[in-house]
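As you look at this complex, bear in mind that one protein chain is not there, while each of the others sits in place.
And then chain A:
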Amino acid sequence: MIGLDSLARLGRAGLALMAALGRSGVLFFQAVWGWPSGQGVKLWMRQVHFIGVLSLIIIVVSGLFIGMVLGLQGYSILVGFGAEQALGQMVALSLVRELAPVVAALLFAGRAGSAVTAEIGLMKATEQLSSMEMIGVDPMRRIIAPRLYAGFVAMPLLTAIFAAVGILGGMLVGVDWLGVDEGSYWGTMQATVDFRADVINGMIKSVIFGLVVTWIAVFQGYDLVPTSEGISRATTKTVVYSSLAVLGLDFILTALMFGRI
């Protein structure tokens, strides 16, 4: 009997997972359908301000420090081969291809994703979402869609800023402190970084990460148990699931983009 019970528990968990995936899919398509127009543009802009502009400080500071660390570590390895001229290439490729999309998405999940979940969750717990439906305002269009589209737009911009600031941070350490020639820092970088293969692929990654992170955040907020414990659980889930999704997707995308070389 115990075996049957645990089998039933497994089945229940699987059904709950499938149901949650289905609900999140429905939510996603409903929200995509609610493309902001007219009054919605203002709501969308407010969300871009909240999850984009206000994330700028953490993105710039982390980008600068990650670039500086890359410059320092890269120099200490490359100098062993007498190849410290290739520092620019190393810093730029690792930032543009991997670090900028992934780290920016992780920071974004912690900074903006959790806030979105908590906000929508509190709206649900205080029944603001139901009240909106009662007075004929579609919460998809009013609450969910602007946040989803804001994440979609803000993430690639934050990634580009992260990469640019990181490369400048690497130059600060490599060129100004450790004495790598400035010409070869930029020269090796320009000779090896390809616009389509590296920069555009990094941007594609960041668009997908932005979509996934805001989707998870919005769904967790919309689908939570409307209690204070439910909100705290959903906020935690947002950060954990987004981070796992970003890292897992990053491997898949990297295998698709760079696996054939």
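Quick note on the criterion: contacts are C-beta pairs under 8 Å (C-beta built on N, C-alpha and C of every residue); 3 or more make two chains touch, one makes a residue touch a chain; residues count from 1.
Here is the rule we go by: contacts and distances are computed from a predicted model.
Candidate names were "MBOAT family protein", "Amino acid ABC transporter periplasmic protein", "Outer membrane lipid asymmetry maintenance protein MlaD" or "Xanthine dehydrogenase family protein subunit M", and the UniProt protein name of the unshown chain is "Outer membrane lipid asymmetry maintenance protein MlaD".
For the chain missing from the display, the contacting residue among A:Ala19, A:Val137 or A:Ala191 is A:Ala191, taking the whole complex into account. In the complete complex, the residue from A:Leu27, A:Ile167, A:Val180 or A:Val213 that touches the missing chain is A:Ile167. Interface note: of A:Leu27, A:Val116, A:Val173 or A:Met203, the residue touching the hidden chain in the full complex is A:Met203. For the chain left out of this panel, the touching residue among A:Ala31, A:Val48, A:Ala217 or A:Ile231 is A:Val48. Interface residues of chain A with the unshown chain, by the touch rule above, are 42, 45-46, 48-49, 52-53, 56, 92, 96, 153-154, 156-158, 160-161, 163-165, 167, 186, 189-191, 193-195, 198-199, 203.
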